[in-house]
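Input: one structure, supplied below.
Here the complex is missing one protein chain, while the rest keep their positions.
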Amino acid sequence: MNFRGAHILSVAQFARQDVDKIFRVADRMEPFAHRRQVSKALDGAILGNMFFEPSTRTRVSFGCAFNLLGGHVRETADVDSSSIAKGESLFDTARVISGYSDVIVMRHPRVGSVAEFAEASRVPVINGGDGSNEHPSQALLDLYTIKKELQSQGGTIDGMSIAMVGDLKHGRTVHSLSQLLLLYKDIRFTLISPRELSMPADIVDRLRQEGHEVAETDDMESGLQDNDTVYLTRIQEERFTTKLEADIYRGRFRLNQAIYTRHCQPNTVIMHPLPRDSRAEANELDADLNQHPNLAIFRQTDNGVLVRMALFALILDVEDKIADTAADVGWYTERRF
Amino acid sequence: MNFRGAHILSVAQFARQDVDKIFRVADRMEPFAHRRQVSKALDGAILGNMFFEPSTRTRVSFGCAFNLLGGHVRETADVDSSSIAKGESLFDTARVISGYSDVIVMRHPRVGSVAEFAEASRVPVINGGDGSNEHPSQALLDLYTIKKELQSQGGTIDGMSIAMVGDLKHGRTVHSLSQLLLLYKDIRFTLISPRELSMPADIVDRLRQEGHEVAETDDMESGLQDNDTVYLTRIQEERFTTKLEADIYRGRFRLNQAIYTRHCQPNTVIMHPLPRDSRAEANELDADLNQHPNLAIFRQTDNGVLVRMALFALILDVEDKIADTAADVGWYTERRF
Partner (left out) sequence: MNFRGAHILSVAQFARQDVDKIFRVADRMEPFAHRRQVSKALDGAILGNMFFEPSTRTRVSFGCAFNLLGGHVRETADVDSSSIAKGESLFDTARVISGYSDVIVMRHPRVGSVAEFAEASRVPVINGGDGSNEHPSQALLDLYTIKKELQSQGGTIDGMSIAMVGDLKHGRTVHSLSQLLLLYKDIRFTLISPRELSMPADIVDRLRQEGHEVAETDDMESGLQDNDTVYLTRIQEERFTTKLEADIYRGRFRLNQAIYTRHCQPNTVIMHPLPRDSRAEANELDADLNQHPNLAIFRQTDNGVLVRMALFALILDVEDKIADTAADVGWYTERRF
């Protein structure tokens, strides 16, 4: 695809070479995200960071990525209750807001809303999450993390094995990540979930059609064996009819240090899209793994900044100007790890 | 008036030459708003964008205008419930906040609050809307749009004809626009509204005293004839005692393609302060006109950025420094229209 001026609405729009390109640009963003250099590539540009559903982390991640390229961020952090109450259409909102910025990130609770918004927008739009539908930058940062983690072990995405665990029915991230993995070869999937929360059949079918190996199970202990990566998810309580129904499944699949040692390979990468539910009754990924070197969950969110910088750079066509505008950083930038 | 360091609280403070000056400066803002050039005129300055009432579009428009001049924006997007609950006076809020910024935009639900705030502020204040009272930058952008639209047809504000349609009793924008039009000559007004929602008598009287022609009617079809501009408004539901009362009038006056073709001149400019109410029961301006070349509603919001940039430039006295600090833009800036 041609990224210049493009909307980023769905992982379905990417070919493998597109993903490769995003990742190559993301790699080059590291000196800026790690505060070794400052970029002015987007000095004077404005991001419209429109979050019509609360999401502190994703909102701040996009805003930070734009600042790191030198741009300004204008934003909204909540439902636009005033406009909705006054009956404004998404078409009108898009026409108006797109007159204020160079690129827009939009999150909205309704499925399809961001595509509808992008249709009317005069500037490029990135989908920051439209309900249970899509959140493409999350899928990209997940895949980018898998690539980097496996690379550091001498592995590749092609030929890898991955266990996905938890609420695979409602989890937007495992759906999108699976769709991106369709672009790669010979992956072995182990899908671990309660039967009632299993991965939608059409996704499983497509994975198999593309030649991947898919096993489904509700037995976590056997499922965890022999995987390069284990991707855990939270019970998506907000997608259930009642909290009671969600409670049935909460806490059923848990990974902690003891289970990891007993059932996983010694270097299995541990991932989670966050937030993880750390309450005692859920606790799908125990804090006793917090210091584990293969726990990649915070590298995931760090990589999110790189991937979002790459998307901005590609859409606004400055990926080749970033090095020219780079300057050294003069303040304290050590990080505690 | 002397703009340097001035508060902008009401359209009543402008003479015709002041409006002309704002519009001349607004014209010069186009290369920046259209992202052909970047300005650093306010590099390091801080806008206090204080919205004590939700208003995503106006808030983002002011913030964007300030960013386009190179400045930082600090803001609040909601009622300051904590301070109000603790009994803080507007005087104190103004003294404190004005120590943080170079200029303040303030929106507040109470009539007169912004003037009271400005009295105590140590820096210039722009009224971003104080309840049903004033919203001067909206009136300026409306008039600036009329001027540019008529100009492109070879016309002028002096001698033009305008129909104002809808809730003329509660509509803050039609009141303020009428007041600005007092500064011009020989305008023919057609005021189309339910009798109960007609334009306040004092405004009509003043228009006539200044030599303008004013006709009032509740018949839309005849009223639409022979106008250069038609300015539609929404039923201001929030100003009625009950939703039921508002429902009586909602949907009574509607403009769509068929009515436009039948009753308007072929090049009548269509305006609306937005948001327009697109729900079926209201729909005062139909989406079937969205592609019409004379639909100026999104040019209005675009012009809002120019007018707000001009106000900041004049108040902070940098209007003559903008060209000197201009640089070319290096990122993707094409716009879809």
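Just so it is clear, A and B label the chains in written order, and each chain counts residues from 1 on its own.
Throughout what follows, contacts are C-beta pairs under 8 Å (C-beta built on N, C-alpha and C of every residue); 3 or more make two chains touch, one makes a residue touch a chain.
In this text the structure is predicted, and so the values were computed from the model without any measurement.
Asks: One chain is left out of this view; which of A:68, A:125, A:165 or A:255 touches it in the full complex?
Replies: For the chain that is not drawn, the touching residue is A:68.
Asks: Would you write out the residues of chain B that touch the absent chain, in ascending order?
Replies: Touching the missing chain: residues 4-5, 41-46, 48, 72, 74, 76-78, 80-83, 86-89, 91-92, 95-97, 99-102, 121-124, 315-318, 321.
Asks: If the hidden chain were put back, which residues of chain A would touch it?
Replies: 35, 38-39, 54-57, 59-61, 63-64, 67-68, 70, 73, 77-78, 234, 237, 274-279, 282, 287, 290, 298, 301-302, 305, 327, 329-337
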